[in-house]
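Every protein chain except one is present and positioned as in the full complex.
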Amino acid sequence: MKITFPHMGNMHIAVKALLERLRLEVVPPPPISKRTFEIGIRHSPEFACMPLKINLGNFIEALENGADTIVMAGGWGPCRFGYYAQVERDILESLGYQFKMIILEAPDSRAYDLVKQIKSLGENVSFWEALKAINYGWSKLGALEALEKQLDYYLPRARDKARIEKIYNIAVENIDRAVSKAEVYEIEEQSVKEMSKAEMKIDLPLKIGIVGEIYTMFEPAVNYDIYRLLGRMDVEVIRSAYLSDWLNDHILKGYIKKSIRPDIIACARPYLNYEVGGHGLETVGNTVRFAHMHLDGIVQIGPLTCMPEIVAQSIIPQISAQEGVPCMTLWLDELAGTAGLITRLEAFVDMVHRQKLKAGNYQKEA
Amino acid sequence: MNCYLGVDIGSVSSNFVLIDNEHHLIKKVYIRTQGNPVKAIKEGFSELTDEITQQGITINGVGTTGSGRYLSAVLLGADVIKNEITAHAVAAAHLYPDVKTIIEIGGQDSKIIILKNGIVNDFAMNTVCAAGTGSFLDQQASRLNIDISDFGRRAVLSRQAVRIAGRCGVFAESDMIHKQQMGYPMDDIIMGLCEALVRNYLNNVGKGKKIESPVVFQGGVAANAGLRKAFAKILGMPVNIPEHYDVMGAIGAAMLAMEKMQCSRDNNTQFRGDEFILQGSFKTSSHECQGCPNICEVVCIKRDREILAYWGDRCKKWENSLNEKNHAV
Partner (left out) sequence: MRVGIPKGLFYHYYFPLWKTFFQDLGAEVVTSAATNRRTVERGIESAVDEACFPIKVYYGHVRELCRQKLDYIFIPRLVSVEYRSYICPKFMGLPDMLKAGLPELLPVIELTVDVSKNDRQLKQDIIRVGKIFTNNKNQINRAYQHGLDELSKCKNLCREGYNISEAIQIWEGEQLELSPNYDLNIGVLGHGYSLYDHTISMNIIERLRKMDCRVFVAETLDQEEIERQAAQIPKKVFWTLGRMMVGSALYMDSHDQFDGIIYLACFGCGPDSMIGEVIERKVKNKPFMFITIDEHTGEAGMVTRLEAFCDMLRRRAGKYEDYISSYG
């Protein structure tokens, strides 16, 4: 059995680590490229949302590389994602691929059920081994996210941005190669130390929060690496979600760490008081939470036609007006170019910067 | 005389301005980009040089804007590279310090900028749909067989604009043909088209934006008297047209350069000088970088044999490689 799964940011490193510990042969899809987009778009329903198209491209490229088993998450609406796996399987079958598809449905109740699901994936692994495999994958995920946070912090501040990016890129590669938890921690620690040696700028960077749909927030290939784009413009990015938080909230039901989701939902309450599927309620809540944190601006991103994000987009102007924080929505479309997006981002950053200068509360970093 | 150079390179037109220390416009040059920004930049700049030598002008700073802002920055040597929103807002707010709304319509794109206390507070831009841009009028003018420069004059003669429906250029066109065949007077149809463009603009980029007076209308399309009238009518408020409405982006870029040079301690402009620009032969080339799966199209610009800049690479590998070389030297 050669197992594969869809890409989402750095997730493949953690998932690969987990599956390998389950004694499975893993064939991750090649990194998302123009070709992934092209074949994904060609074989998908025209009006489906972008993540489905990229998933499909991932699967086809992985099957071409010899994968024979696809692991995909399921879900129970109302967002379209819950039906992705079904449609993707039908399309791949009609293209003549031979494969098995394993759909992990989010457990209704306990994390125990999920461990059991994962255990049954593996070849002859005990419950204890499954648990250890999860733990190992989780440690890689944790280290990657810690590095992302460092990158977001140092990139806008450092004079030599290329160096910071280089340290980060190398660290990500090394974590992928690491074979033990100790090694993972070692890489994380070393890289953080190295980044902290960078010569810093005097000005305090602007802080801009990113909210929106999960896949587009996590996958740099579809969001044009928005975190780095902003970092290079001397903007510190505050991410509204990390994969570990999302897994903890939605799959593990707060089993691993204390969830801040209740706080986010509470923030949303004056504006939206009901689940709208996907990440819509969180987008609204995080926008309010970021406003309370006095961030300088907030950017919402999502794939074009994403239903929950359209609900959030309809509500965000009201939050912007009442909480007094500039907000902008960027729809990511698999067919549009980057030029418009970059100009929009630059103009937004400029606007936020000038507003802050005018308000006179632009401080120098101590 | 000390001057600042502002350059706005768009997909349709390239504008160049020189302003003095008091923000007076000394010279403006307008050139059609015609898909060749390098040529447009050279031509535009060579037209300026006559003025520069005659009046004994020193260029103290350079600002670039527009979709070709990075390219022009490399060729000319820019002190400031700014997006169009900021450039337009700065220029308009200088002329009308209490401006609240800026309407900017160019040949291929359109923008709305909302200001609060002279600072951009909100904006939107349209780069996709032609129905709210100048090219819509260009197309319809050629279909009606009327010179576009006559469009505004004839529109204002209309007493009762024909209502032309359709939010999209294609549908508006079919409705227009229909009205034409029904025998409506030409002037009324022309005014109807102006009003259709204004409605499309307000529904598209202007959506959800609170448009408050004073309103400034700029961009090449502001020359059209029919559109000015249509905006004033539909918005129900007076619309101000700056004297140099067609080069406001370039003026803004020049002002930003001035601001930067006057604020910074070292007064050395990055401006490369006429010899560099006029004598060199500039060439752009592109290749697909195979370094990672993104397969970015990397653009390289050379002057004679010297590589001036790379862009288009997401990872900045190529861009940074140049810096490292410079550091080494």
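As written, the chains take the letters A and B, and residue 1 is the first residue of each chain.
Criterion: a contact is a pair of C-beta atoms (placed from the backbone, for glycine too) under 8 Å apart; a residue touches a chain by one contact, two chains touch by 3 or more.
Quick caveat, the model's predicted, so the values are computed rather than measured.
Engineer: Decide which residue listed in A:Ala146, A:Ile260, A:Met307 or A:Ile342 touches the omitted chain of the complex.
Structural biologist: Of these options, the touching residue for the absent chain is A:Met307.
Engineer: Please identify which residue in A:Pro51, A:Pro156, A:Pro220 or A:Gly278 touches the non-displayed chain.
Structural biologist: A:Gly278
Engineer: In the whole complex, not just what's shown, which of A:Ile32, A:Cys49, A:Val71 or A:Ile238 touches the removed chain?
Structural biologist: Within the whole complex, the residue contacting the unshown chain is A:Cys49.
Engineer: In the full complex, which bits of subunit A touch the chain not displayed? Write them out.
Structural biologist: Touching the chain left out of view, subunit A contributes residues 45-49, 74, 76-80, 82-83, 85-87, 90, 94, 271-278, 280, 304-308, 310-315, 317-318, 331.
Engineer: Spell out, residue by residue, where the missing chain touches subunit B.
Structural biologist: 167-168, 171, 174, 203-204, 207-208
The rule is short, and it goes like this: only the chains that are shown with their structure count from here on.
Engineer: Please work out the Cα centroid separation of subunit A and subunit B, and write it as a whole number of Å.
Structural biologist: One centre to the other, that is 36 Å.
Engineer: Can you name the residues of subunit B that touch subunit A in the complex?
Structural biologist: Interface residues on the subunit B side: 67, 82-86, 117-123, 125, 127-128, 208, 292-295, 314-316, 320, 323.
Engineer: Using the touch definition from the top, list the residues of subunit A that touch subunit B in their complex.
Structural biologist: By the definition above, subunit A touches subunit B via 30-36, 162, 165, 221, 224-225, 232, 317, 326, 336, 339-340, 343-344, 346-348, 350-351, 354-355, 358.
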